[in-house]
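For this view, one protein chain was removed and the others were kept in their places.
Let's look at subunit A:
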């Protein structure tokens, strides 16, 4: 999504010359080549780096032994790299193309990326799932167990306190990380974390499930690492660095709020003394009213949103950023079409797989025929026939293998489409952040206006009584105090809203650019791939046509 993998790769490419970096990067990027016979529908493509690495790099298939050990655990998914000979062939067909194709994944992005992000790398890998027991009160034997994963990080970013970290984390920690990021980075297109998938964890084979989860976690963390803002976040740093049990400080205190609800409302609105738009203090009021939080506030915002939707009166303020609304509508349109293309891409991949399989079966049938004719041959005509069949059989088997490789590459390229579906989720979340920040502002404005009208009423009533009405006056004072507090809260809320809007805007710009680049690259990759393999197949069949040209009808 948005070239996160590409970013990671781009960094790898830039540092390929440094041996140290090279061995690190390459060990992460490449697993020992399998025989390429893995069926791709099942493969989650965890290390979904593109194959089209420029061939002027160090040999991508080498890796230092120590790093190799790290990755050779059975849980590491082998990328769908074919045996070296075929991989070479793939590279060659890319090289023969326009010179750009060699650059298309590396240099382009580096040229466009901001100078600061291009000098730092953050390489994460997830491995070695281990089962551990729940620590608490193990009086009862056979307590529940869970899996932890080894998170390995290599980095030279100054935000970190070192260059290499190894920590153990469980899925719960990842959920916590994701939640904290969502709170702190409202308005950003934050990569969406893997599902909890409770059902799957019961239904699937344990090994399969754990492996799937490991791969998904790796993908998720790498995406976070590729986001220019989030990679520098404290939350991520703690997650990657802090040894022992991870504790991510919540910026909001849920428990106490739950207990004290109503009574604490004014305090919440005031929060701490500092009123600069820092997230930590005012975050209480500016957080969307999530479940478990201040119940009264939830009701208020709900009432406001209902009033917005169904009430006759105009809401206190409306979203007037036309540019944003246009962009949002366009993105929704884009998402719809993307879903459609993504589905068709899956069908296409299936059809390619099928034709490859059938071609292979045809080849095998002819292999058997060849063998049969050769063994039973009495006449020379039979031997000639057997020779022809052999040519056809060989070609069909070769073509079948080419289809299989083609499809493996196609899956990788078109995977970009699926990734962007994930990006759209993040985008929708960010737009929700904006809406809820906006709703908070609206609610506070409504509050203020109702407070003001109550004050007015009380003042009007009080003025009729000679000498003043002490209870009413007291009430008015309280209300005025509330108004002051609410005004402060409103200022904060507006500031927060503007912040979220700004985040939206920047992210949208980033999305546009990265989307453009990513899709151009995807198309190039897809097209070059299709063309390259078609050429290989043409040459295979031309040979047979040549060999059988004696039979050609005149």
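Rule of thumb we're sticking to: contacts are C-beta pairs under 8 Å (C-beta built on N, C-alpha and C of every residue); 3 or more make two chains touch, one makes a residue touch a chain; residues count from 1.
Just so we're on the same page, contacts and distances are computed from a predicted model.
Name of the non-displayed chain as stated in its UniProt record, restricted to "Vacuolar cation/proton exchanger", "phenylalanine--tRNA ligase", "Histidine-containing phosphotransfer protein" or "Sorting nexin 1": "Sorting nexin 1".
Within the full complex, the residue among A:374, A:391 or A:491 touching the omitted chain is A:391.
Only one residue in the set A:128, A:447 or A:517 touches the chain that does not appear here, and it is A:517. The residue touching the chain not shown here, chosen from A:126, A:476, A:508 or A:528, is A:528. One chain is missing from the display, and on subunit A it is touched by residues 97-98, 100, 104, 108, 330, 333-334, 336-338, 340-341, 343-345, 347-348, 350-352, 354-355, 358-359, 361-362, 365-366, 368-369, 372, 376, 379, 381-382, 384-385, 388-389, 391-392, 395, 399, 515-517, 519-521, 523-524, 526-528, 530-532, 534-535, 537-538, 541-542, 544-545, 548-553.
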